[in-house]
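Handing you this structure, nothing more for now.
With one protein chain removed, the remaining protein chains of the complex are shown where they sit.
Right after this comes chain A.
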Amino acid sequence: MLDAQSAEKSSRMKKLRRTLSESFSRIALKKEDSSLDEICVTKMSTRNCQGMDSVIKPLDTIPEDKKVRVQRTQSSFDPFEKPTSQVKRVHSENNACINFKTTSAGKESPKVRRHSSPSSPTSPKFGKADSYEKLEKLGEGSYATVYKGKSKVNGKLVALKVIRLQEEEGTPFTAIREASLLKGLKHANIVLLHDIIHTKETLTLVFEYVHTDLCQYMDKHPGGLHPDNVKLFLFQLLRGLSYIHQRYILHRDLKPQNLLISDTGELKLADFGLARAKSVPSHTYSNEVVTLWYRPPDVLLGSTEYSTCLDMWGVGCIFVETIQGVAAFPGMKDIQDQLERIFLVLGTPNEDTWPGVHSLPHFKPERFTQYSSKNLRQAWNKLSYVNHAEDLASKLLQCFPKNRLSAQAALSHEYFSDLPPRLWELTDMSSIFTVPNVRLQLEVGESMRVFGKNNSYGKGLSNSKH
């Protein structure tokens, strides 16, 4: 069966193989003195490929002599109308062909690829490698190394995420996603991408420098954070998420390591390497995405169809962790163990509490102990110390994805009702700390507001899965 399948596949593959043009002696990006660079080759080829009948006929394919200029009538929706009715030739001849500059094209050494070397940036907008001074290494991940850096232009600190370019498969997809998504995101609670430096061996993303992350912050202040700070962090997390979800983007890898915390308490979503624009819904995501502790049960059960609610489960986990001081569901072993921990608190799902759960690939009722659902305060007592905290957590930690609160809705939850109203009117780029009386409280046992000196970009990186 497999053989037959692969044979069929390879036969189809062969049939798709096509050379659309003839000579490919070389490709080189030529820098002309004109403003445009050119990709040129030694020899022009205009030979038509065979198999032309596979080509879609554009509107102007009808030969001139057969062309009948038909007045388009508004009602001409006769499906049997024959293609002889040509509306009009859309392309004017004069824009089709500008004389090809053959100068120097043939004179260059065929091996030259120097202009394609990105070390000579073709665009002035692109940062130059030497505009940043590289300081100490902050961390290393599977595909990138993060350094602290300093701008030679304005002296500001930056984080340089240096991505090695693989020879084999070109630019890593994580880099392409992170760079292209972050370029469009400008928000106080999203890490700011300053610059992209593309050299021959590396691609460097230049980020604003943020001192620490939520994981380190919690390590430094064990036993749960100050309830007011929890609220401010959660508010900022939801603000950032609401912003990206509104833009059709999922983060997909929420965890404390990826939430950067500045010295004033600003929280910034970082590490968009696994993020992606939401796409055709039928499209499946790899189900190896979210770190196990923050992975929602639907994904653990093998669902590959998810949406903005994927990120909201992680928000619930992080909320509980910041308030209680321990991870909400710290699975120790495998997916099964992770699910058991979730069901122990939230109850083992069935078709009544979660329509469709039985059809998920890994749901085997006999494999799970039947737990009944409990009040969250039984599992995490500190939720009961703060008004409405338990209610909000329970609305986020819903096994049935559809029941999970959206980021936008969560921002309007009563839990936040004692915050100044101006927080909901901020422009995207304004920090919540621009609102009077909004500031971080000292954590327990903290005499001075001095935060971790160690940046943890790298920590987040090394833990991320690729």
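The rule is simple: a residue touches a chain if its C-beta (ideal position, glycine included) is under 8 Å from a C-beta of that chain, and two chains touch if they have at least 3 such contacts; residues count from 1.
Operating definition for what follows: contacts and distances are computed from a predicted model.
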The complex lacks one chain in this depiction; which UniProt name from "Riboflavin kinase", "ESCRT-II complex subunit VPS25", "Vacuolar protein-sorting-associated protein 25" or "ATP synthase subunit gamma, mitochondrial" does that chain carry? "Riboflavin kinase"
Contact with the hidden chain, among A:S180, A:N350, A:S384 or A:S417, goes to A:S180
Need a quick check: the contact residues on chain A for the chain that isn't drawn. 2, 5-6, 8-9, 11-25, 27, 29, 36-41, 43-46, 48-62, 72, 74, 76-77, 79-83, 85-87, 90-91, 95-101, 113, 116, 118, 121-123, 125-126, 165, 167-171, 173, 176-177, 179-181, 183-184, 196, 198, 245-248, 276-287, 302-309, 355-356, 359, 361, 401-402, 406, 408-409
